[in-house]
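Removed from the display is one protein chain of the complex; every other protein chain stays in position.
After this line comes chain A, so read on.
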Amino acid sequence: MTETGLQPEAIDLDPPAVAPERDLFSKFDPLIAEREALLASGVRDPFAIVMDEVRSPTEAVIKGRETILLGTYNYMGMTFDPDVIAAGKEALEKFGSGTNGSRMLNGTFRDHVDAEEALKEFYGARHAMVFSTGYQANLGIISTIAGRGEYIILDADSHASIYDGCKMGDAEVVRFRHNSVEDLDKRLGRLPKEPGKLVVLEGVYSMLGDVAPLKEMVAVAKKHGAMVLSDEAHSMGFYGPNGRGVYEDQGLEADVDFIIGTFSKSVGTVGGFCVSNHPKFEVMRLACRPYIFTASLPPSVVATAATSIRKLMHAHNKRQHLWENARKLHGGLTAMGFKLGTAEPESAIIAVILDDQTQAVAMWQALLENGVYVNMARPPATPAGMFLLRCSLCAEHTTEQLNRVLALFGEAGRATGAIG
């Protein structure tokens, strides 16, 4: 052996293919095959849309075509609000483009604190904690507050971020049937009395746009001594006297212990949060890993969020117009014979239920080619294996835009056999 010891082997520039049994990607073969079969049928890829220009909360240019946006979560149309944009520009110039650090160390700037102040004002709550995304807010809060030997009881149709929060933590996880008060009561009744319990609910369920019977569910949770978390991501700004969400609309402000929300829907930027009146809530900043071990939001983002949240407190006209739009679209689609996710317009999400993937993609493409973008949703994101075209409304959609949307839905529905 020479002094230089072991020599690294020369890099093989033409390595042999990985043996199939060792290729970690083999498990994705069914997914790859399904996608290839879909694209081979000649349709456009529903999961590869690029907005080349965005002209307003309701209009974008996709492949050179002016398109009405009916599949974003820009419920209150705040993304182009002049005050919101001005706040973002000012923060960008004064504080720079990013924080380069964690909230816990060097990543808390003036506007992070101000966004938390704005949330406390909006929700009338004592504590507010801003996360880098809504996903991380659920991940962090759920995985941290329920520990080993304790229980999380969640609705079967919960969002992926709630399931992932359960998976990341050490608590025992129990599911109940979607929106079933009786099922929740039964399961809570079967659990041991002593351990702490967290019941996780959502105000609006985002796939079908249905609202939870929170009043009855919270009463059942309290009867069994559980704490309650409500994810109000899809309700902020337009339910309840102050726009706080479904829990406010159903008079539960004193009973829900934790509210989870997001900046990426009604607020119109990106980020997530939890608000609470729990006297010890601030300890979360020292214990919650998805809060600590990630970079904080850029100053411009939190500045736009703070401005937008304060404007949402007084956005009564927008709120009213959003509900008018939801009623118009729901009523028009129902009259044409489409099968919808809810019998009444319960939220700003109107889900059209279709027979299968072929029909859903064909309709989705027909709408897109005529200048209307909606979301296509399929299992496993959807409940009960449904294929959906999900429309989400914006307070800024005009009557003319919705008339055009309804006309195009009629044409595409008849062409694909979705309606008679």
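Note that a residue touches a chain if its C-beta (ideal position, glycine included) is under 8 Å from a C-beta of that chain, and two chains touch if they have at least 3 such contacts; residues count from 1.
Note that contacts and distances are computed from a predicted model.
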Protein name (UniProt record) of the chain left out of view, among "MoxR-like ATPase", "Sulfite reductase [NADPH] hemoprotein beta-component", "NADH-quinone oxidoreductase subunit K" or "Phosphopantetheine-binding protein": "Phosphopantetheine-binding protein"
Residue among A:33, A:335 or A:384 that touches the chain left out of view: A:384
Residue among A:110, A:177 or A:327 touching the omitted chain: A:177
Absent-chain contact - pick from A:49, A:62, A:168 or A:191: A:191
Contact residue for the chain not shown (choose from A:78, A:125, A:141 or A:166): A:166
Residues of chain A in contact with the chain not shown: 151, 156, 166, 172-177, 183, 186-187, 190-191, 379-380, 383-385
